[in-house]
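I have a structure I would like to understand better, so I am pasting it below and will then ask my questions one at a time.
The complex is shown incomplete by one protein chain, all other protein chains being positioned as in the whole.
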Amino acid sequence: MYETQYHRATSVEGAARLMGEAEDGKFLAGGMTLIPTMKQRLASPSDLVDLRRIEALKGVKISGRTVRIGAVTSHYDVSINEELAKLCPAIVSLAGHIGDPQVRNMGTIGGSIANNDPAADYPSALLALEATIITNRRSIPASEYFVGLFETALGSDEIVTAVEFTAPDKAAYKKFPNPASLYAMAGVFVAKSGDKVRVAVTGAGENGVFRLEDAETALATNFSPSALDGLAVDPDGLLSDMHASAEYRANLVKVMAKRAVAEIANRPM
Amino acid sequence: MGVEGVGARVLRKEDRRFITGKGKYTDDMFVPGMKHAAFVRSLHAHAKVTGIKVDAAKAMPGVIGVLTGKELKADGIGNLICGWMIHSKDGTPMKMGAWSPLATDTVRYVGDAVAIVIADSKGQARDAAEAVEVTYEELPVVVSAVAALKEGAPQLHPEAPGNLIFDWDLGDEKATDEAFAKAAHVTRMDIVNNRLIPNAMEPRATLGVYDAGEDHYTCWTTSQNPHVARLVMSAFYNVAPENKLRVIAPDVGGGFGSKIYIYPEELVCLWASKKTGVPVKWVADRTESFLADAHGRDHVTHAELAFDKDNRIVGFKVQTIANLGAYMSLFSSSVPTYLYATLLSGQYDIPAIHANVKTVYTNTAPVDAYRGAGRPEATFVVERMMETAARELKVSPAELRRKNFVRSFPHQTPVIMCYDAGDFDATLDAGMKAADYAGFEKRREEAAKRGKLRGIGMSCYIEACGIAPSAAVGSLGAGVGLWESAEVRVNAVGTIEILTGSHSHGQGHETTFAQLAAERFGVPIDSVSIVHGDTDKVQMGMGTYGSRSGAVGMSAIVKALDKVEAKAKKIAAHLLEADEADIEIKNGDVRVAGTDKTVPWFQVALAAYTAHNLPSGMEPGLKEGAFYDPSNFTFPGGCHICEVEVDPDTGTTEIIQFVAADDFGKIINPMIVEGQVHGGLAQGIGQALLEGTHYDDSGQLLTASYMDYTMPRAQDLPSFNIMTTETPCPSNPLGIKGCGEAGAIGSPPAVINAITDAIRNNDLAMPATPQAVWAAIQAAK
Partner (left out) sequence: MAKVELVVNGRAVTGEAEDRTLLVHFLRENLGLTGTHVGCDTSQCGACVVHVDGRAVKSCTMLAAQASGSTVTTIEGLSPNGELHPLQAAFRENHALQCGFCTPGMLMSSADMIRRHPEGLDEATVRLELEGNICRCTGYHNIVKAVLDASAKMGKGAVKAA
């Protein structure tokens, strides 16, 4: 790791100010991606502004069907939230399967979506849930927030403070992990509210998370796994590497989508 | 057997320090004034080094020195060598290219060391290493061994035209051809044994300390054989004479072969300590380990197996191309030859075998022994061929094997080995019973109802351990003898120290070796200490690899214990005024058999050291040493059965059950043997399902971290169902065969035989990742 300067922020305003003063700073939340990247000398921020101790950014708040998750809430804290588990078990289960237990203890939802790794789990959920990303300046719909590989709509000193969404009637997330890294190689989040179905895919797209609109259309009229039997996922535009060719990923996307639908269809609630 | 003697499940003496965080590994060593090293490594797989500028690096904060190969050469430090001479079939010696510890004119793989930087902190050393400016002129690259043999391929070493190191034959080609001419059926296959990266959890590390006052060097290192390291660094690399060089391998966090060899880093740090006047520590990060540890396997083979009309094997032909990487590592030449082709007879009575092995240079990391070393490659060929032949001949894979088993011993194979003992029916029967092999088809049908493809596969392996008779390996080209040494020191109060040339890096020697003394003298195991891993304490030893510490290392201890026992009995006979032949040692007492005349063990020891009343002419003291040179290899064998379910939608394989029935001869501590089998199975299953090494065409290692190289995790593996049968080994005093590698040797073909059975497509390479299995399912549609 190159030398850097560490700063601990105690408020969002303070964090923004520290970042404004930094030459080439980066915000640090759980650090589960940023620190390994710095260790490999692939990132060399002059300053790190640590957001993890800002109390205002922590915790899950639920009112009615509206869910608000503070940006530095750890994956573990999301995964054990009983109230959220009743309202939207899919997001709780997703959080409980990110990385490994130690990563879940440190990693945060804000860090995950600010980094927008194409294989991260949360982006698919937020896109399918039509969530809103709240920053220290504005609110951004998920559909406009995720721009591309490691790219978001965030400005350079803009801080994610929370994400907010309305709990769907039903939802499920299924992922097929990369055998080595355990990151998603194809992760599909399916959300259903009334007749509206949203299907979002992570881990597979060349430009990061994307919606699978053909599947949404098919499921809107017939919400069952068999509705996807004829679905053709185009390998064009999917990632291809030694672990999974684009063709194999296309197959996984379809299989994971069907399994997510099956899980919803078989769930009592 | 007592509670702490031979055959008992004694809990490990060494555990307390490891479970409380008090183990002492090389990176845990801190000496006053110690500084940190980073290596500048080649980013190119093949290039001329046209310049190295170090001034900017030298001016960086905290930097103490930057040293290059030119200075190393000027100080007379020698090139790295391969210590096992192989001659090609035309009689010419193998073509060894020069391997400079720090490259001076050419780099030949990504990770090849070019310079060393020493600084106050590791971070500063890394910062400065980046500031060393190396200019390169890139050369064409070849990474596959098959491609490297083709005409016009990039050439690595001027010493080895066509990149060919040797072209070696074993067996009788003419007799094999004649057998094939009469064959009723021939099974033919092309088989790849995938390259693996060992990945001991402790990365390699070294701390070199030069003491100018004594003109003496100390090398702490992550080694499986510190004495061999001292010998080689002294005799061949000219670092220091042996009496001025102490090598210490303290707690070592796993080896699996990768810590046998003497790598550039150890000797460069020792030399750099003298050059800079400070102790120099280097610890590999994991990516450095991926790049620069010796890899394993990497064979491409064509095999043909001939049967008569009764399905008896009549001949076996094998042609193998083995990739040895950019340089010949210390024992690299022995692995695809005498540790591989000599095992091609498997458990079977095969009258004629012919093997040809070509070894090749490529722009990849050096390849050497990795758990099993040659024997997994041989077993994979033999057992994939047997399973495939059974499918072609439409007979039971178990019965085809049984029909061809060797049943009378000793059995001389056509490929050097003489099997001294075994009972292959016993392990096959035990394995099939435990796996309910007969009931499999019902389970397959049940799985099909759930949409899963279920398959079963077996592997009946034999391997050769306890390497090895020194004169025999000497005649085959080995540069060293493969005996072992031991010294048993009984202290004046009766406690015991056993010094051994074996090295424990997870095998539990501190417990099993102590069990031998506890059994012999009836003393508590806590009063026996094992001393190893330090050339200042143990005079000489050959170290731990090839499952040799039991069969060879413990046999040396038995020899030394025999001598101690004989002397103790003489002293006791004198003290008890009895005949020496009537003395027996039991439960800590030395007694005259059949009487109540006893003298406590500690008093015999005390008498040896007070020397007030010893038999006339006897020297004081109770300490004996021994060297044990084995008379033959040992031959563990067994039957592994794997049952899998494949998810046809994703290609994911789940291992439903894994049965291993092994014959290791006599067992000293079953708990430790079971642990060795579990670990070996995990590595074998890892090779079969998960672990693939990928270089791209430009020689960049794509699998250089755990992000891309799949290590077996707990969720990838089942609990194992293992058992042992016992035919004692007649070739050593304890009847031990060795158990360290069997798991990794026997398991890969069982896994692949099971998956190919499930998916009904025999064309499947390792690792059988979900993607590969899914593709094979699609191809079979």
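Chains here go by letter, A and B, matching the order in which they are written, and residues are numbered from 1 within each.
One rule holds for everything that comes next: a residue touches a chain if its C-beta (ideal position, glycine included) is under 8 Å from a C-beta of that chain, and two chains touch if they have at least 3 such contacts.
Model, not experiment: these values are computed from the prediction.
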* Structure fact -> Sole touch to the unshown chain from A:11, A:66, A:102 or A:207: residue A:102
* **Full-complex contact with the absent chain, from A:76, A:146, A:165 or A:210** => A:76
* Structure fact -> Contacting the left-out chain: of B:200, B:473, B:542 or B:606, that is B:200
* Structure fact -> For chain B, residues touching the missing partner are 11-12, 14-25, 27-28, 30, 121, 123, 199-203, 251-254, 256, 283, 285-287, 505-508, 671-672, 674-675, 678-683, 705-707, 711-715, 717, 719-720, 743
* Against the chain that's been left off, what residues of chain A make contact? List them. => 1-6, 8, 28, 31-32, 35-36, 38-40, 48, 50, 52-53, 76, 99-103, 105-106, 181-182
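Everything that follows uses one rule, which is that only the chains that are shown with their structure count from here on.
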* So what's the Cα centroid distance for chain A and chain B, whole Å? -> 44
* Structure fact -> Given the complex, residues on chain A that touch chain B span 1-3, 40-41, 176, 179-181, 242-245, 248, 251-252, 255
* What residues of chain B sit close enough to touch chain A in their complex? -> 123, 126-127, 130, 287, 649-651, 690, 692, 694, 702-703, 706-711, 769-771, 774-775
